[in-house]
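Here the structure comes first, spelled out in C-alpha cells, and everything after it is commentary.
Of the protein chains in this complex, one is absent; all others appear in place.
The block that comes next holds chain A.
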Amino acid sequence: MGADTQTAGLALRFRATGIAARRANCALGSWLSEAGLPDDRSEDIRIAVAEAVNNIVEHAYLGLAPGWIRLTGRKTARRVEICISDSGTPLPVGPETEGHPVDPHALKRTLPEGGFGWILIRKLTNRVHYRRGAGRNLLTLHFDLSTASQGL
C-alpha cells in the first residue's frame, strides 16, 4: 500500500467468511481514510459495503463451500466506486430486496431480526448496479462525494 498518489485503487481478494469479510472491511476503512475521506462518509461506505459482502457470504454462497470475493475500490474527486464480485449463485437483487422499514407500532415480539441490509445499502449509496454474467455476480456501489447521503 502507501501509493504515492491519493487516488491509488484498492484491490482485495478474500474468502467468503465472516472473519475474512471483517478484515476486508477494516482494510477498506484504512484505504478510505488514506484517501482523505471524512469519517462520516467513510462510515457510510463501510456500512454499505459490509452489507453487500454479508449478502454474498449469506446468500450467494449459501450451501456452497465459501468461495472468493474480489473487492476493488476507486476514488476520484467526485466519487468512490466499489466493485464487488463473486462466483456464487445469483444474488437476490431487485425490488423484492428493498427491505422493509420497521413498523414502530409493531409489537416488539414480532420485530424482524433481519432484512435490514438492503435498507442500509439503498440509503447509503447514491447508485447501485448489479450485473450477472459468466457465472459471476458483479455489484457496483457508487458514492458521490459532493452530496450528503441520508445517513449524514
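In this text, contacts are C-beta pairs under 8 Å (C-beta built on N, C-alpha and C of every residue); 3 or more make two chains touch, one makes a residue touch a chain; residues count from 1.
Throughout what follows, contacts and distances are computed from a predicted model.
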* **Absent chain [UniProt protein name; select from "Phosphoribosylformylglycinamidine synthase subunit PurQ", "Anti-sigma factor antagonist", "Copper oxidase" or "Ethanolamine ammonia-lyase large subunit"]** => "Anti-sigma factor antagonist"
* Structure fact -> Among listed residues A:E43, A:E81 or A:D144, the absent chain is touched only by A:E43
* Which residue, A:L10, A:L37 or A:V57, contacts the hidden chain when the whole complex is considered? -> A:V57
* To do: Identify the residues of chain A touching the omitted chain, counting contacts across the whole complex.
  => 17-19, 21-22, 25, 40, 43-44, 46-47, 50-51, 54, 57-58, 101-102, 104, 108-109, 111-117, 119-120, 123-124, 150-151
